[in-house]
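Structure, as structure tokens:
One protein chain is absent from this view; the other protein chains keep their places.
Right after this comes chain A.
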Amino acid sequence: MSTLPVSHSKAAEAFLADKPYVSWHDETLWFVRSKRDKAARSVPEWETLRELASAVKAHTLSRLDEYLVQFESNAKKNGIHVHWANDAAEHNSIITEILRSHNVQKVVKSKSMLTEECGLNPYLAERGISVIDTDLGEYIVQLRNEHPSHIVLPAIHLKKEAVSDTFHEHLHTEKNNNDPVYLTRSARTVLRNHFITADAAITGVNFAVAETGGFVICTNEGNADMGAHASKLHIACMGFEKIIPRAEDLGIFLRLLARSATGQPVTTYSSHFHRPAPGQELHLVLVNNGRARQLGRPEFRNSLKCIRCAACFNTCPVYRRSGGHSYHNAVAGPIGAILAPNLDMKNNADLPFASTLCGSCTNVCPVKINIHEQLWSWRQVLMKEGYGGKAKEAAMKTMAAVLSKPGLFVRTANTARKLMRAVPWLFNNKLNPWYRQREMPSAPAQSFKTWYKKNRNEQQG
């Protein structure tokens, strides 16, 4: 029997225990959000670009099967081996088979949230193939036996002292040398050795172009390129929603991606792969894993437009104060909270509730996904399906009963107001979950309705 993961609210509570750390986490992510704002405002046509990106993705989703077939045919002409995986298990077994047929012992991997989603690393490890994550942030969390807490900044939850301790333990760097330059250079030396000795490279994909049969990978560190070009075998993995129709569409998406993610004008490398290098083998795995099902849900299909920039993470007041691990899903944050219930409704039923529905995510999304509306829609679906939990269900039934009867509502509200004034400790105690981390409002002497009636009469009189 599978056990439910620790709920978001429980995990967030643990995260919130260390107040200075939470403030640091919150401010670090807000700093990234501010850089995004500066970058977006420097492009006068920003809003037009968002409209275009959203429209290109909407069009692509409406003809998705045709573009995938076109892409496959062009990729094959380019000499790329194309594979289709219906779920995570098939994705992992396809990759294992390719690696085994080449007698691969060691793989270098650049960032791919899809392989996280599919649990590829532990799967390969169990089969005796060692995987080295080469994105610096991912390398750090891999050494610590953790998952990335953010899809663009995987180690954003760690302070440099923690990174220094981890490197001292695993790479034998100087103890307590917390200088980011020193730590980065140390990792560079170790990872360079892995790049030049690995038997294969696995990468993600940012965009795949139907008309040319190639794909684009964006990195700042150059790790995807170091791995892919140094190896005789390159396997790229992509969720099928990464497809776009035309080469010129890349202009729109590359202008939006890095600016939305980190506030950079573009990533250092935007690498376009079309054919294997001489003597090299190039494979591409197209993965479904529930995406076709999400496409069939009208209120949630727009989530497939996502280009994984994480702007919604950085702006989210809940993410910033609860950390990526509290989402117990490969993709955290607001977008993760609308993707996760599609993967496993029962285990991820808590995530759409991890939001204030403030809408900031929707406002920064470069492809204009209505994220906060989808969070709200998921709540309705989850309650209907019976995944909301007994407490929430009972509370909502009581609310519905009271709110649907005006007379009962007035009586209940009056009683509550009087009690709050007479015996405030009845509400201001630890048994009331709303009292924790919050001041309860002071109850007014009269209700708004009474006040309005009185003032209206005075004005008219």
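Just so we're on the same page, contacts are C-beta pairs under 8 Å (C-beta built on N, C-alpha and C of every residue); 3 or more make two chains touch, one makes a residue touch a chain; residues count from 1.
Convention: contacts and distances are computed from a predicted model.
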item	value
Which of "FAD-dependent oxidoreductase", "Transcriptional regulator", "L-lactate dehydrogenase complex protein LldG" or "MoaD/ThiS family protein" matches, in UniProt, the chain that is not displayed	"L-lactate dehydrogenase complex protein LldG"
Candidates A:H102, A:H147, A:H170 or A:R275 - the one touching the absent chain	A:R275
Touching the absent chain when the full complex is considered, from A:R185, A:K405, A:R421 or A:R456	A:R185
Residue of A:Q264, A:N414, A:N428 or A:S447 in touch with the missing chain, whole complex considered	A:Q264
Touch criterion as defined above, residue of A:V32, A:V131, A:L284 or A:L343 at the omitted chain	A:V32
Hidden partner chain, residues of chain A it touches	28, 31-32, 43, 45, 48, 51-52, 55-56, 58-59, 61-65, 68-69, 78, 84-86, 90, 134-137, 140, 153-156, 158-160, 163, 180-181, 183-185, 188, 191-192, 195-196, 209, 212-214, 220-223, 225-226, 229-230, 240, 245, 247-252, 254-255, 258, 262, 264-279, 286, 288, 292-293, 295-296, 298, 301
